[in-house]
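Down below is the structure, laid out as C-alpha cells.
Only one protein chain is missing; all other protein chains are in place.
Just so it is clear, A and B label the chains in written order, and each chain counts residues from 1 on its own.
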Amino acid sequence: MLEISNLDVSVRSKGRLLPILQDVNLTVRRDETLAIVGESGSGKSMLALAITRLLAPVKSFELRGKVVFEGHDLLTLGRREMAAVRGAGIGIMFQEALGALNPVARVGAQIVEALRQHRAASASAARAAAVELLRDVGIPAPEARIDDYPHQLSGGMRQRVMIAMVLACEPRLVIADEPTTSLDVTIQSQILSVLRELRAKRQMSMIFISHNLGAVAAMADRVAVMYAGQVVENAPAAEIFERPRHPYTRALLAAIPRVDRVRDLSVIPGVVPRFDALPRGCRFAPRCAYRAPACEAPQVLAALDAAARCCRIGEIPGVAAP
Amino acid sequence: MSVAQRLRLRVFPRLPKALLLGGLTFLLVCALAAALPAFSPFDPAEQDLMQRLEPPSAGHWFGTDNFGRDVFSRVLWGTRLSLLIGLGATLAGLVAGGALGIWAGFKGGWADAAVMRLIDVLLSFPSFILCLLIVAVVGPGVPILIFAIGVSLVPKFARVARSSAMAIGGREYIDACRTMGASDLRIMVRHVYPNVAGELLVLASLWTANAILIEASLSFLGLGIRPPAPTLGGMMLEGLNVLHEAPWLTLMPGAAIFVFVLMLNVIGDRMRDAVDPRLRDV
Partner (left out) sequence: MLAFIARRLASALPTAFIALVLVFFIARILPGDPALAILGDSASEAALVALREKLGLGRPVWEQFIAYMGDVLRFDLGVSMVSGRPVSEDILHALPYTLELTASAILFGIVAGVPIGIASALQRNGPADYVSRAVSLVGLSFPPFFLGICLLLLFAIVIPVFPVISVHEGGSLRGRLMALALPALTLGIIFMAFVARSTRAAMLEVIPEIFVRTARAKGISEWRVLLRHMLRNALLPIITVVGLYFGILMGNSVVTEIVFTRPGLGKMIVAALNSRDYVTLQGLTVVYCLIVIGVNLVTDILYGLADPRVKLA
C-alpha cells in the first residue's frame, strides 16, 4: 500500500545542504503495522513529515526518491492533490497534543472540520458523528466534552481527541508519531489499547513511531530501526526482539533494564551525531562495540543488506548470516 | 581588566555584540546630529529682510523664511534641539521607569500593586495629551519638555522592566543570593538590572524616535520652545501660513524630522532583532 524507495531528505541551512534522511526504503502492506524505532534525533518524525509532505518551510527541504501510496507517487503531487491525500488517504497524529490542537477552537469543531472536509455531511450529522468518534476513543460523556477547549482537557484526553480527529477522515493508513510519549505510564497503556481496538475494527494500516520499545512490542507487526537518518534494520517484530542483527539494534535491546536478571545497566556510549557533523563512514561506528577499520570508510549503502545495514554483518558473533 | 572593559561589564553586561553595535551606531547618529550646527552656513537668527521667502537656491539651500533667515541653518539647529530633547526625555524615562519597574517587579506585594496602579493611571492619559498639559501648566523650556515627555515614557519603560524583573526575581539563584545575606538593593543592581538592560536599551532606541516626534508635534502646536529659537515643528507652524507661496518652509523641516526619525527607527529595529525579535512595538 505504501512503498518508500530511496527516499533522501535534505535541509538547506545557512547555505549548506544537510542530509537528514538517507536512502530510506520501507514498505507497509495492508492491515500491517510498521513500527519505526530510534533515539531522538534519528529522523523518525522527519520521515513521517516527509511522507505526508508536511515539512515546512517547504522551500528549505529537498526530497528525492519515491513515495508511492496506492499507486501514486506522493512526491510528484501538486498542493491540492496532496491535500486530498492527507486525511482520507493518510492520517497523521502528533505527540504533545496541547500544542498540536488549535487552542481557540472547540474540540468538536476541530473534529467536524476534518469530517466535513472529506465527507459531505450536514452540520448536525457531522456533530453527531464527532460525538460517536469521541465515544469510540474512550472519552466519557462525549456529548459534554465535545464543546470543550483543548486546554480544558487532560493530556490523555487530548491524545484521544487527536486520534478521533485522525479517524474522522477514515484514513487507510495512519501515522502515529510518538502518540504516548508525553503521557503518564498508565494513560499510555490505555491509549495503546484504544489504538489496537480501532485498528482491528477499521482494518487500518499503521506506521507507529516511537522510542519506547515496550509500546512498539505491543503494537508492531514489523519494525524498522533508524539511526542518524538511515534505516539500519528492518524485520518482523518477533525477529527484531529475539534475534536482533544490526549492532545498534542489539545495543538498544541490551539497554532495556530487566528486573529478572540482575546486572549493570548497559549504556550505548556517545551521542547521536548531529546532522551537520556526520561521520564519514558508518554512522554508528563511533559508538559501535564491533567497530573495525572497514567501518570508518564511506559505506556503499546499495551493497549492504537492506534488512540489516552493517558492513560487518556476517562477522559479528552471535548473529545469524542473512 | 582595563577600566573600559570594567565599564562595559558593569553598565552593559551580557549584551549581544549586534546590540552593542546598534547602540554605538545610535550614539554616532546622535553625535552627528548634535554636531550639525557646526555646518550651518548662517546664523539661524540672522534676519535679512531683503531676501524674504526666497525659494531654495545656491545661496540658501533650503530657501529663506519670512524674516529672511536661512532655512537650512535653522533646520540644522532645530534638529539638534529636537535630538537633545528627545534623547534627554528618553534617558529620563528610562532611568526613572526602569528603576521603578525593577523595584516593583522584584519586591512584589504592595510595592508592585502601587506601581502598577500608577502605571495604569499614567497610561490612561494619551501620552501626547499628558505632555500638552504639563507644558501648558508649567510653561515652555527645554527642561520642562524633557520632563514632560520623560514622564509620559516612564510607564512604558516601567512595564517592561517590571515584567522582566518579575521573571528574574522568581529564579532560584536570587533566593540563593538572599540566603547569602545580599540586600535587596544589591541584588537588584547586580543581578536583576543586567538582565533587564538589553530590553530597556532596545526600547530606548525605539522610543527616542517617538520622543522626537512628540517634541516636534508640541512645537508645531506652538507649545514647545518659544520662537525665535529654531524648532523644526515651530518652523512648520510658521510655514503653514504661507503654504501656497513658500511650501519649502514647511516641507524642509518636515523632511528633516522624517529622515532623522526614520534613521533612528531603522537602527532601533536592528537592535531589537538582535536581542529579541519578539519584542512588541508599543
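Quick note on the criterion: a residue touches a chain if its C-beta (ideal position, glycine included) is under 8 Å from a C-beta of that chain, and two chains touch if they have at least 3 such contacts.
All figures in this text were calculated on a predicted structure; none of them were measured in a lab.
Enquirer: What are the shown chains in contact with the chain that isn't displayed?
Expert: A, B
Enquirer: Using the definition of touch stated at the top, determine which of A:Leu21, A:Leu47, A:Leu63 or A:Val85 touches the missing chain.
Expert: A:Val85
Enquirer: Which candidate, B:Val3, B:Ala38, B:Val137 or B:Met180, sits in contact with the chain we can't see?
Expert: B:Val137
Enquirer: Check the options B:Leu87, B:Leu145, B:Ala158 or B:Ala216 and report the residue that touches the missing chain.
Expert: That would be B:Ala216, which touches the missing chain.
Enquirer: Per the definition of touch given earlier, which of A:Ile4, A:Met165, A:Leu213 or A:Cys288 contacts the omitted chain?
Expert: Per the contact definition at the top, the residue touching the missing chain is A:Met165.
Enquirer: Please output the residues of subunit A touching the missing chain, sorted low to high.
Expert: 49, 52, 54, 56, 79, 83-88, 91-94, 96, 99-106, 113-114, 117-118, 149, 151, 162, 165-166, 169
Enquirer: Considering the entire assembly, which residues of subunit B contact the chain that has been omitted?
Expert: The missing chain touches subunit B at positions 117, 120-121, 123-129, 132-134, 136-139, 209, 213-214, 216-217, 220-223, 233, 236, 240, 243-244, 247, 250-251, 254-255, 257-258, 261-262, 265-266, 269, 277-278, 280-282.
Quick note on the criterion: only the chains that are shown with their structure count from here on.
Enquirer: Based only on mean CA positions, could you tell me how far subunit A sits from subunit B in angstrom?
Expert: A distance of 54 Å separates the two centres.
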